[in-house]
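One chain of protein is taken out of this complex; the other chains stay put.
Going by the order they are written in, the chains are A, B and C; count residues from 1 in each one.
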Amino acid sequence: MYQLNQVDKRFPGVHALKAVDFTIGRGEIVGLVGENGAGKSTLMKVIYGAYQPDGGTVTIDGKTVRFQNPRQAMEHGIGMVFQEQSLITNLTVMENIFLGFEQQFVRWGVIDWKAMAEAARHQLRKVKMDIDPSMTTSKLSFAQRQLVELAKVLTLEERIDGDLVILLDEPTSVLAKEEVELLFGLVRELTSRASFIFVSHRLDEVLELSDRIYVMKDGAVVDVVAQGTAEVDRIQHKMVGRDVDKEYYREQKQKPYDPSQTLVSFDGVGVAGKFSEISFDLHPGEVLCLVGTEGSGREAILRTIFGLEQPSTGTVLVKGAPYARANAQQAVARGVGYVPRERKVEGIVNGMNVYENMTLSQMRRYASGGVLRIGEEKALAQHWIDRLGIKTPDVYKDCGGLSGGNQQKVVLAKWRSGGSDIILLDHPTRGLDIGAKEDVYDMVREMSDAGAGIVLVADTLEEAIGLSHTILVLKDGIFQKRFDGSPGDKPTLYDLVHHMI
Amino acid sequence: MSTFIKDFIEREKINRRNFLFASAYGLGGAAALGALGPSMARAALTDPTIAWSYRNRTNPYWNEIVSGGEAFVESLGMSRDALTHLINEGSSEKSLADVKAILAKTDGNLALAIDTNDAPNARPVVEAVAASGAYVSTLWNKTDDLHPWDFGDNYVSHMSWSDEGPAEQTARILLEAMGGKGGVVHLGGIASNNPAIERLQGLKNALKDYPDVELLAAEPADWDTQKANQVMSAFLTRYGDEITGVHCANDTIAYGVLEALRAEGIEDMPIVSYDGNPQAVQLVADKKILATVFTNPHWGGGITASLAYHAAIGHFKPSEEPKEHREFYGPTILVQPDDALEFKANYLDSVPTYDWTDFWGPSNGPIVYK
Amino acid sequence: MAITETSGKTRVSAALGREALVKWAPLLVLLVLCAFFALMEPRFLSTRNFARILIAASPALMVAIGVTFIILMGSIDLSMEGTVSVCAVTFAFCFLWLGGTLASWAWLAIPLAMLVGAALGFINGLVHVKLKIPSFMASLAMGFVGTGLAMVMTGGDRIRIEDELYRGLLTERALGFPLMVYVAGLFLLVAWFIQTRTTLGRNFYAVGGGEDLATASGLNVNRVRIMGFTLAGVFFSVGALLAVGRIGIAETATGNNFMFLSITAVVVGGTALWGGIGGVWNTLVGVLIVFVIGNGMVVIGLPGYVQDAVLGILVILAVILSTDRRSISFVK
Partner (left out) sequence: MSLETLKPYFPWITLGALVLLVGALNPSFLNPASLVSVVADIVPLFIMALGMTFAIYIGGIDLSVQQVANLVTVVATVYLAQFGVFVAVICVLAGFAIGAVSGWVTTRQFVPSFVATLAMGFIALSGARFLSGERALSMNAEARDASFGWMFGTTAGVPHELVIAGILLALAWFLQTRTTFGRALKAVGAGELAAVSSGLNVDRIKILAFALSGTFAAIAGLMFSVKLSGGDANLANGFLILAIVAVLVGGTPLTGGVGGVINTLVGTLIVVVIRTAMVYLEVDATMQQMIFGIILIVAIAMTIDRSKMRIVK
């Protein structure tokens, strides 16, 4: 039904898509996997009309089409469900759903809000949501927003007579397990009306949902596997072009920590509206993982350690003393390093080069009387580029132009080179390909060996279990359960999920 | 009064004698001849560029000034486009930069007439002109310690107007119209401008003789119609019926005041203003304004350019002229309802042809410093 | 579980309380200011004085509403001084040329002036969108062009509009307020209608809330932007028409002072400069705050040289009060 034939796309210096063939049939769910930079996002953009291919053809039911912009693609029944941040938060739910297509509710130039609300309710019912469509979107939870995204794309049903193709881009990244199940159920139901292209880093979910899976590497489709024959190992092998280490999470490198010293100590700490009564100790060499759903207070605890949140109750001791005033400068001075989830916005400065980013938190070490010793900065950067294998032409490269994994390495190098020994990792592997993930895991072990204490909010539960010495499960800002996870004696997924939800 | 105006026009046109405004203020003793400054190396220029540098074109006052400059250029047999305009838009910095640019362009072959926008700016302008051997005459703004005779021939002259006396004159007309009692408000110019200070002082001088009139308030309206409109509205709230007369620092302010009163349906408020713009003179004739003071900006604009030009071509040698020919007041003439139309017909609707080599005929005596 | 529920609820109600406070803060500031001036000088509190404030505020309100749409999109428009001048002068020339009174074909000058405003706004939008120049710079430069154009048209002259019918905007009153106040009120309603009930108005919020997201949703953002600037141009021209109605003079200087005045008023009213939050009612309150301060300071008799400082301090205070500090991480 929908077909790409030998589609080519080039950017200056990059051959992003190499003669890609891609087919999706009516009612089919097709998975799309590949490492970062393999060409998935370029392919998606070609499909929904944001990019125009340089070569090859796109056909729908045998007819060749060419989209100049996403809108034209929509008119042919192709819609995209973006990640949760793609709703405009100051608009109401219904406005978001019908953004760009308000004209159907306009009578004599006036928007009929009642009609729009009614139509929006109809869409929301498709995703089994019962909320007031005139609510401001900023008041929804992330999971709700993801469903609204889907409802928005499903408006194509009414608009388009022909078949629908819906792209799902990492739709599960913010969802809890049960929400994922709900979403998958919905998608399966909807196959009566639409075909889906499902893009995710979570291979298990792709395997579970998809009828067929396209595996991409270096801009080309390297394999197409049907559901029955798909194996994680084989797909991973194709994706990275090598076998993934069975010891993925480097469990063999996990060493016991030293409980005699304490780096961070929480005693009955609470932040109003975020979490309450949290107590734990972080020791040198320990990886402490905070587990819970979105909004369970995990991030707020990290932010409290980093001085960005002021605790309203309890005491926080960092290296034995509380902060005089909670701010990030104090935390950094105490040796706390923060690897934020929003890497591109909070992790690196887009527009500054590698060495400038690496010394940003520790400029004083490379300055005399406020004057920078740029030579030393470059030497430091070069040292860490070599040590971590950061792929960059030179130290002058703008960090905004690096791939996600290399950006993350720059952020980690920033803290490690500055001697930080309390490292806060917020989704450190989010959006990274397998190779880059493994590098991050290696670094986590290295840091532990060097005596650093790590507080981790992991991307997946497997990751949490695999990496951590200690797991704290949180729900709605309340401490639920503590697990010890020495190698060979780790809690199971079920143990954690049981306390999370 | 009408014969007065006729006389005035006649004299300005042809008479070389000094004409003095008929009242007893403002004229100090004759200034002694000072030591002449060093004369410049370049004696005289041939065919210099004639330029007028002024604040903006949006004010009718400056348009009048410029029309004088253009009339002068035409009197030399050139087209009016031959006059170079430099507009500073109220920026001293641009004023000075423009002067530097035109000095560089003409390589000093320049006769410049200028209002420097702000008094302190006069010194660097004059210094720059003198340094490149060009000639300059200034109007209105200069600091008290800056004198043409300190620059030999190159700083030809400075003309200003003594506003305190005429403003007092209009104030007296106003206070009489108010019957010598009630409350008056004053809407002034940009507070730091010299004429704004003098015009308010004129009102205060007159008030000394009218103990029953109270000066309710004096606020700056920045020579601006819209601002004046707002200030007058607020005055009406604050003082209401207590206001029985309005003293405006210039005509553009008076327009704003009139409209503010009009909005309230007040038609008969005594108002006086200053500058004698055509529209204001018409309003005087219509008895909307009791009096305004005409300063003949057309003549001022022409004669300032003429002085610079004739000194530049060596027609006369400024350093040989007495001090009262180098710093002098411009003419002022009071316009009241009974002679306004005649004045307008003779003076504004058909601009008199002036003898632009009669440099000091209509002037009003040497400038006096307090 | 129960604990979470209640804490959740208190969280919500606290948030609602704060939200409501921030939402109504500009109006509260306005009321407090009025109460203060009335206490200092009882005459402040009279219909006639409010009429005076509204007369002064009407043209500025129109200009501020125009720029509100632009600011809602997260852009800025600094071209209003030029546009207002050109529209005022065009109107005056055409009005006089077509007969000089509303009772003749001269009324055509009114739609014509609005058309000119739309055209200038359209060009402004084109320069901004097509040349990819940030609106701050594009509109600043277009402002120069506008003022310059008005100057070329008038040669510096002022044009008087004496027509009693047209000046009826100022002189005719109903319920104590001149007609121009009602005209401004009518256009305020039009603006409110555009803001809430038309696609274009809602799209301003979409662009301000997330431009790239709006593009991805199939919204033609460039078109919305250009139409926004065009609409702003129309409101600038209405401001020009009222300014001429108020003073009876059209000149190059008619547009003076509108730039900083209108943007200050928009921000004081609670519309965020980074886009997406606020609207025309906020702008009404903001304009009133600025003009009440101006009027009140003269009415209570503050010395002129203090007035600037008091205005500055009050503006800062008003913005501080109407900003939800917890919802923003930083401001530039």
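Here, a contact is a pair of C-beta atoms (placed from the backbone, for glycine too) under 8 Å apart; a residue touches a chain by one contact, two chains touch by 3 or more.
Keep in mind the model is a prediction, meaning the values are calculated, not measured.
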Chains in view that touch the one left out, judged over the entire complex: A, B, C
Option touching the unshown chain, where C:N49, C:T83 or C:T147 are the choices: C:T147
Contact with the hidden chain (one of A:Y338, A:W384, A:Y441 or A:F483): A:Y338
Selected residue (touches chain absent from view) among B:T84, B:S157, B:T170 or B:T292: B:T84
Residues belonging to subunit C that touch the chain removed from view: 73-75, 82, 127-129, 131-138, 140-149, 151-152, 155-156, 211-212, 260, 263-264, 267-268, 273-275, 304-313, 315-316, 319-320, 323, 325, 328-332
Interface with the unshown chain - residue positions in subunit A: 306, 308, 327-329, 331-333, 338, 340, 342, 345-352, 356, 359-361, 363-364, 367, 370-372, 374, 414
Interface residues of subunit B (partner: the chain not displayed): 57, 84-94, 96-98, 100-105, 107, 118-121, 123-124, 141, 143-145, 190-194, 197, 220
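Rule of thumb we're sticking to: only the chains that are shown with their structure count from here on.
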Contact graph of the chains (line, ring, star, complete, other): line
Chain whose Cα centroid lies at the greatest distance from that of subunit C: A
Subunit B and subunit C, separation of their C-alpha mean positions in angstrom: 37
Inter-chain centre distance, subunit A versus subunit B - centres from mean C-alpha coordinates, in Å: 73
Residues of subunit B engaged with two or more neighbouring chains: none
Subunit C partner contacts - residues on subunit B that touch it in the complex: 56-60, 62-63, 191, 217, 219-220, 224-226, 229-231, 233-238, 240, 255-256, 259-260, 262-265, 279
In the complex with subunit B, residue positions of subunit C that touch it: 41, 43-44, 46, 48-49, 51-53, 55-56, 151, 154-158, 160, 167, 170-171, 178, 243, 246-249, 251-253, 256-257, 294-295, 298-301, 304-305
Residues of subunit A touching subunit C in the complex: 50, 69-71, 74, 80, 82, 85-91, 95-96, 99-103, 106, 109-111, 113, 152, 273, 276, 476-478
